[in-house]
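So, chain A:
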Amino acid sequence: MNPLLQHSLIATAKIGVILLGFIMIVATLLTWAERKQSAVFQHRIGANRADIFGFRVLGLFNIIADGIKSFTKEDWVPPFGSPILHNLAPFIGLFGAMVSFAVIPFGPPIEIMGQTITMQVVDLNIGLLYIVAFGSMGVYSVVIAGWASNNKYALFGALRGISQMISYEVVLGLSLIGVILVTGSVRLPEIIAWQGDYWLNGWIPRWGIFAQPLAFLLFFPAAIAETKRTPFDVPEGESEIIGYNLEYSGLKFGLFLLGEFIEIVVLSAFVSVLFFGGWHLPWLTDEGIRMGTLLAIDLPEIVVWLMRVLGFSAKIIFFCLLQLQIRWTLPRFRFDHLLRLGWKEMMPLALLNIFVTAIVVYYIG
Partner candidate 1 sequence: MITLNVNGQEVRVEPGTKVIEACKQVGEVVPHFCYHPGLSVAGNCRMCMVEIEERGRTRVDVACVAVASEGMVVKTESEGVEDARRGVMEFLLLNHPIDCPYCDCAGECKLQDYYMEWGDTDAGSRRMTLPVRKPKRQEIGPNVMLDSERCVMCTRCVRFCEEVTGTNELGMRERGSHNVLHLEEGKTLDNPYAGNVVDICPVGALTDRDFRFNRRVWFLKKQDSICPGCSRGCNTEIHFDLKREYKRHEESKRVHRLKPRYNEQVNGWWMCDEGRYGYHGIDRDRLTWPMLRSGDTLGPADWDLAMEAVSSELAHFVKHPESLGVMLHPDMSNEALCAAGVFFGDTLRAGYMDYGFEGEPYGEDDELLKKADRHPNRKGAELLGLHRGSQPKGQMLNALREGNLRALVVFRWDLPSLLGEETEQLLSQLRYLLVLDTHNRQWPGKALHVLPTAVYAEQAGSFTNFEGRVQAFGKAFEPTGEARDEVEILVELSRRMNLKGGVLGGNNIQQRLKDRLPGYGEIQAPGRSVIHVSKEAAPR
Partner candidate 2 sequence: MKKAVRGHAPDADALKERDQDLLQLLQSLLGDEIQSHRHGMDMLELVIRPESASSVSRLLRDSEGLEFDYLMDQTAVDWLGRREIRFEVVYHFYSTKHNRYLRCLAPVPESRPEVSSLYELYKAADWYEREIHEMYGIRFAGHHDMRKLLMYDGFKGYPLRKDYSMKGRQPLIGPGSRQES
Partner candidate 3 sequence: MATRFVNIENKLPASTALYYPAIAGGLSVTIGHFLKNMLYHTIGLFGNKGAREKASFTLQYPEVMRPLPRRLRTRHRIKVHEDGRPKCTACMLCETACPDFCIYITPSEHDDSPEEKAPLEFQIDLDRCCFCGFCVEACPKDAIHMDTQIMETSSDRRENMVLRLQDLVDPGPVVVSGPEFAGKDMHKVLPHLGMRKLDHIKPRRIDLSYRERQATEQGS
C-alpha cells in the first residue's frame, strides 16, 4: 500500500474515531449533562420531555430535539451589521476548538497489523504550543461576533471577551512554563511519558499536579476563563449585557454553544494530559498493576491499553463535570475584578512559579 495513502487513511480514521466518535459525542452529551446535573443538585428533574414513541431515556432525546430546533429556527442576520463576518464568527470558534484535539494523545501507541499507531491525530513536537495557539482562536470568534452584530451589548461582550481571553492566555501560558520546565518538553506524549514515573518508591505517581500544584491552581481557572464559562462568563454575562452572541439565533447560536462545550472537552483533556498523567493510571505499568512491592498483577497488553484509554476518557469526563459543577455553583466575576485577578494576582504567581521551578530544576533536575 502506498505509505502516503496508508498514512492518510489512518489519520482519517483517527479523526473519525477521536474527533467525531469521541469529542463530538462527549460535547453533545455535555449539553444533556449540564441540564441533568444542574437539575439533580437543584432538586429538579431537568429536560425530559422529548420522547420517541413514548420513550424518554432520561431526556437524552432532548439533544436531538435541540439539534432539530436549532436547524429549523430562523437564521437571523442583523441588517445593520456585517453579514459576512457575522456568519463567519461561530465557525472560527468551532474550528479552533476542534482542531486543538489533533495533538491530544488518547492512549499509548498500539500496534495493529505491525503498524505502530499513535493515539493522536498528529504527533507534533510543539503540541502544547499548538493547543495554546488554536485555543486562542476563540478570541477572534468573540470579537468578530461582537463587532459584526453592530449592537452595543454585543460590542461590550466582545470587548470584555477580548480583554479577558488575552489576559488569561498570558496566565495560561506562564503557568504552563512550569510544566515545560519540569518535563522538559512541549511534546504531549513526552509530557505524558514523564508523568508515568513514580516518586517515593513507586507510591506517588509523578503527575503534574504533584510536581506543579501551583501551576495547576493557576492553569485551571485560567483555562475556564478561556472557555468563557461561569464564573468567568463576563463576555456573556447574560443578566448584564447578554453577551457577544446577542444577535445570533438558530444554528449559529448553537455553534457557539457547541464550540463552548468542545472547548470544555479540550480543556479537560489538556488538564488531564498536563497535570493528571494523561492516559497513565496510577500503578498501572505496561505489564500490569504494580503497587511498589505490595501488589503485582500481570495483565495482557491489550487490557492495559484499554484501561489506559478508558482511564483517560474518564479523566476527561470528570473534569468536564467538574467544570459544569463550578458553573452552576459560583456567581460571576465582575469584569474589572477578573482582569485584576488575571494580571495582578495570577500572573505574579505564575512568574513566581516559573522562578521557583526554574531554580529547583536547575539545581535538582
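On the choice of candidates, all candidates are chains of the complex that A comes from, given by their letters.
Following the convention adopted for this analysis, contacts are C-beta pairs under 8 Å (C-beta built on N, C-alpha and C of every residue); 3 or more make two chains touch, one makes a residue touch a chain; residues count from 1.
Only a predicted model underlies this, so the values are computations on that prediction, with no experimental measurement involved.
> All of 1, 2 or 3 sit in the same complex as chain A; which one actually touches it?
3
> Tell me, which parts of chain A touch candidate 3 in their complex?
Checking each residue of chain A against candidate 3 gives 37, 39-45, 48, 217, 325-326, 328-330, 341.
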